[in-house]
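Other chains of the complex are left out, but the ones given are in their true place.
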């Protein structure tokens, strides 16, 4: 069994951004030499997500507004008890749970085994600093 | 390491349906010959989910109504910017994120290693056309 590991680093300008990392995962897959197996892609931070959906700017704006309704950014300690620690990112911990920490993608004949519109995104909910995602590939 | 791949196809009558695909995944597992490993089951479309829960009709209705509250079906461009592309399925992209794209199931002694009530569902949120899920099994 082969295994391969690669970190992808980000430093977003805005608090929240959605970055298509499919080409980076495809590069990692080519580097791994794995032809049949599984690729795990996960945020290494607990205020960010990795998810799969459509690379359509309107949809990404929709997600952003919807997540803000489900868990609004509000630095007060009334909004989030987590802010008693001095943090102001309670909303980001919640948004990340809706969108998920990780995806697992099948690898078939050396390719990401995707349906027609699947694209992998890094969803940043507390940006403006260096953060990263992990790609771990196993297989033959 | 063995690997096995199978597509499961659906063409639902209604916009939203919840289909128990556990028998199909068990069939794929038997075909794979894998005794110890992991099974990935994922929607290949970005307006559908694969999730694990109880095969109880009342619960599935509860999920459906709850998802409709969290992300209502509304074809207007006010409701979802995604509809500026001509699509009317913005809600389906959101519902899918709540329920998730994929499950990963342990394979032990040639069986899906499940608790007492776990069943795998394909959750369709934008049906009435041919769509599919992927089963990818790796192991020995």
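First chain written, first letter: the chains are A and B, and each begins at residue 1.
The rule we apply is simple: contacts are C-beta pairs under 8 Å (C-beta built on N, C-alpha and C of every residue); 3 or more make two chains touch, one makes a residue touch a chain.
Bear in mind the structure is a predicted one, so any value in this text is a computation, not a measurement.
The complex is built from one repeated protein sequence; 2 chains are visible, and the structure file as a whole lists 3 copies.
Everything that follows uses one rule, which is that only the chains that are shown with their structure count from here on.
In this assembly, the C-alpha centroid of subunit A lies 20 Å from the C-alpha centroid of subunit B.
Subunit B meets subunit A in the complex at residues 1, 3, 5, 38, 40, 42-46, 70-71, 80-85, 90, 93-94, 96-98, 100-102, 104, 132, 134, 136, 138.
By the touch rule above, subunit A contacts subunit B in their complex via residues 1, 36-38, 51-54, 56-59, 61-63, 66, 70, 98-100, 103-106, 108, 113-118, 138-140.
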